[in-house]
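Note that one protein chain of the assembly has been removed; the remaining protein chains are unaltered in position.
Right after this comes chain A.
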């Protein structure tokens, strides 16, 4: 049943039965399966992931400084985490962010043993387990705007089935009233030293 399958929003191209069929339009995407099948077509549906770029704001207040921004990425599939680590480290290098640590934490396994049968048969059980793999990436000495841009980029491209936890350690200026110890300012006053 070879019908006419629309490969693009407007044009309709007849797909012949033989392999190696490709339309003249470069924008459409035919994903061919590797098994020897006659023809496979792809339905063009609306794009959901396109987003407008956020506007650049310029403010006069000083930017927040982060001593450390650490990302803990969790997932079920180690290879997915591997490729994501490569992506995140490459993005950080391109933006000029210093990466202090990239390590792999040992995996967590959650196991439980259930009865195999609905009724009786206590001696026959079934065991399930869920493995969580981790990746830890630590970046150091970032500004607030750099951190915001980097995190937004990296979070928008998080693969499905992968979770991320971000911990930011901010640096604040030491307040003026505790810059100098109190006993230096009033050395004569004895009441303060009595506690």
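Annotations
Going forward, a contact is a pair of C-beta atoms (placed from the backbone, for glycine too) under 8 Å apart; a residue touches a chain by one contact, two chains touch by 3 or more; residues count from 1.
Note that in this section contacts and distances are computed from a predicted model.
Name of the non-displayed chain as stated in its UniProt record, restricted to "Mitochondrial ribosomal protein S24", "Serine palmitoyltransferase 1", "Integrator complex subunit 11" or "G protein subunit beta 1 like": "Mitochondrial ribosomal protein S24". For the options A:100, A:117, A:145 or A:169, the residue in contact with the chain missing from this view is A:117. Annotation: of A:67, A:100, A:113 or A:132, A:132 touches the absent chain (contact as defined above). Where chain A meets the chain that is not shown, the touching residues are 1-6, 31, 33, 35, 37-43, 45-46, 48-49, 74-77, 108, 110, 116-117, 121, 123-124, 126, 130-132, 156, 158-163.
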